[in-house]
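For this view, one protein chain was removed and the others were kept in their places.
Chain IDs A, B and C follow the sequence of writing; residue 1 opens each chain.
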Amino acid sequence: MEDVVIQWQEKVSLKEPILVEGLPGVGNVGKLAADYLKDAVKARPLATIYSKYFPPQVYVNEDGTIRLVSNDLYYARGSRGRERDLLILVGDYQGLSPEGQYELTDRVLKAAQELGVKEVYTLAGFAQGHMVDAPRVLGAASSLSRVEAMKPLGVVFSRTDPGGGLLGASGLFLGLGRLYGMESVCLMGETSGYFVDPRGAEAVLKVLSQVLQRDIDLSALEGKAREIDRIAAKFREMEGKSAPEIPQAREDLGYIG
Amino acid sequence: MEDVVIQWQEKVSLKEPILVEGLPGVGNVGKLAADYLKDAVKARPLATIYSKYFPPQVYVNEDGTIRLVSNDLYYARGSRGRERDLLILVGDYQGLSPEGQYELTDRVLKAAQELGVKEVYTLAGFAQGHMVDAPRVLGAASSLSRVEAMKPLGVVFSRTDPGGGLLGASGLFLGLGRLYGMESVCLMGETSGYFVDPRGAEAVLKVLSQVLQRDIDLSALEGKAREIDRIAAKFREMEGKSAPEIPQAREDLGYIG
Amino acid sequence: MEDVVIQWQEKVSLKEPILVEGLPGVGNVGKLAADYLKDAVKARPLATIYSKYFPPQVYVNEDGTIRLVSNDLYYARGSRGRERDLLILVGDYQGLSPEGQYELTDRVLKAAQELGVKEVYTLAGFAQGHMVDAPRVLGAASSLSRVEAMKPLGVVFSRTDPGGGLLGASGLFLGLGRLYGMESVCLMGETSGYFVDPRGAEAVLKVLSQVLQRDIDLSALEGKAREIDRIAAKFREMEGKSAPEIPQAREDLGYIG
Partner (left out) sequence: MEDVVIQWQEKVSLKEPILVEGLPGVGNVGKLAADYLKDAVKARPLATIYSKYFPPQVYVNEDGTIRLVSNDLYYARGSRGRERDLLILVGDYQGLSPEGQYELTDRVLKAAQELGVKEVYTLAGFAQGHMVDAPRVLGAASSLSRVEAMKPLGVVFSRTDPGGGLLGASGLFLGLGRLYGMESVCLMGETSGYFVDPRGAEAVLKVLSQVLQRDIDLSALEGKAREIDRIAAKFREMEGKSAPEIPQAREDLGYIG
């Protein structure tokens, strides 16, 4: 079989589309944000991506039918004059191996290029290793002009973070995207890294809505975020009493999805 | 060499064949069931599948001759009017790596398609992590119509199990089978997951015999099952006395062959 | 680069050549025996095999020059009428991964076929996990006629050993060799599995010299064997005093080179 199989559900012609990527990673911030965006803008399924670089796994839906693990491209038209079309990449997994990461990212970029994409935004979490009250959005970009364009939106470009660079799809879309002549930005919502974090996703989406000049109703995410705030509060309580051991969570810290 | 090598023993033309798969996995339920079915219907060898995705291993037969590890396709003609022809996949191993799993499954599906297969049944075990008295058969299917067709046969479609989905060949045949336009069902016999389980295989075959509208004499399997019942009884005794540590067996639990 | 690169030192035409393989493995029995055979019959270098399935490693010779790790084919002419030509495969490593094992073995078999090889003997160790005084030679073969031909030479075909089959090149040459229509025998010298064992190699070569109808002077090997006997004696002494812990050596036991 082909290493990466793309099944197209529809043939579309897009207007200056922007690609937004959000796959599983630290705090699942990127995945939460991209999934939410996809629903909020009522994006339509465009293509399903299967690959031998994903686990050999199917999910079972509630009705008993199955679904092979995949990444999925959705698209949304710009409804008003000033809005550009959107291409959104979501999915169950990132590639399992380094080779898989490269092959999958390259294949999606190739497809995106054919659809006219010249600009990419990747969404990710940045693990701080401690509770974060008001998560900032850290940035990294393909060019200085992109860095400068992001600063007025509140994106923080730190000299020290992330020190070890970005590992995984969110970084690779920037790095390989350059070989396709694409401009790109990675938006990283700060998160503890200890649990799935809608607060970080919210922060990322607030910036992205400005970039895309689209209103995104964040109220549903706000609900999820409050729930996690309650868990976080309990967690903090525990932290106050004793040094907690969360080895599994900490293992994730080095990884920026 | 080719990644997957298929050696055909015979050239056959089959009548609406149904593919049944059963490879090693949890409690070896799928393998036990498919091997038993193969013998019960007096299936004949059709093709041997070698691959660099299997271990570099040969088995030594009792007479001193060797056999390279393989998967094997058998076929059985429908003896009466209402029976359809069968294609049965058995074997020593599943692919060792995710890539291997995908490549092997895809290659077998391709061959099956050329033989006219439009319907696939995969047999597997579902590890409960505790002793199971009367194993149920859990199901997952490629379509709602297949789900509905299975329910009257006693197959259970649970909203929660298997929560993590199906990992390995039994799931992948469903997922990739869809790309070949095949309808498919995975039948999972409940098992403790602690040892090879003919009881689970028996449960699966009872359902399958109805699906295939073939009488399958299960008495030999019943003998094996009673033996394991005796072991299980001892095990339960132990369980009653103290919390047993069966780390190796538990490792298997996440995996559905 | 090609996955497997064969550099030919010479172009030869061989008379009904027999391929003998001996690569590193349990007790290094196969490697010791094949290396010794190569020197004893004054075999000449025929081809060097490099591969990305070997480690990225060079050895440094005593004079400071380097040598990339490789497998090597040697050949020896039959000096008298009744002797057939020999092709001997020796080397630093077996393939690192299952894929590498398959690819390397297949590539050598292809080259061997082009040289006219129809018969293969692989040399290996069989780890008993305890000291062995008079090592037997266990066998496995591609066909019953080969099994029967070996029995009069003292080769033991056990119903139980090796229970888990043969893992690695020595088994794979038999299994894949069959796809090339080659007859083959694996000769396994019993060994403790705890250290490099010339005694096992000696046992294997005694059988092989009969097979090949060549006198092989084993005196030099006998010297090495006596040395190891001294070590073994000390080891046994230790064993008598306390249960020794040799975890590293035991790890090797499952592997038949």
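What we mean here is this: contacts are C-beta pairs under 8 Å (C-beta built on N, C-alpha and C of every residue); 3 or more make two chains touch, one makes a residue touch a chain.
None of these values were measured; they are calculated from a predicted model.
Engineer: According to the contact rule at the top, which chains on display are touched by the left-out chain?
Structural biologist: A, C
Engineer: Using the touch definition up top, pick the residue from A:5, A:111, A:140 or A:187 that touches the left-out chain.
Structural biologist: A:140
Engineer: Among A:73, A:167 or A:207, single out the residue that touches the unshown chain.
Structural biologist: If we include the chain that is not displayed, A:167 is the one touching it.
Engineer: So that we can see where the missing chain sits, which residues of chain C does it touch?
Structural biologist: Residues 1, 5, 7, 50-60, 62-69, 96 of chain C touch the chain absent from view.
Engineer: I need the residue numbers on chain A that touch the omitted chain, in ascending order.
Structural biologist: On the side of chain A, residues 95, 98-99, 101-103, 105-107, 139-144, 146-147, 157, 159, 162, 165-169, 171-172, 174-176, 178-179, 186 touch the unshown chain.
We take it that only the chains that are shown with their structure count from here on.
Engineer: Would you mind working out whether chain B and chain C touch using mostly the same residue numbers, over half shared, or mostly different ones?
Structural biologist: Different-residue interface.
Engineer: If you average the CA atoms of chain B and of chain C, how far apart do the two points sit, in angstrom?
Structural biologist: 37
Engineer: Multi-chain contacts in chain C: which residues touch at least two other chains?
Structural biologist: Chain C, residues with two or more chain partners: not present.
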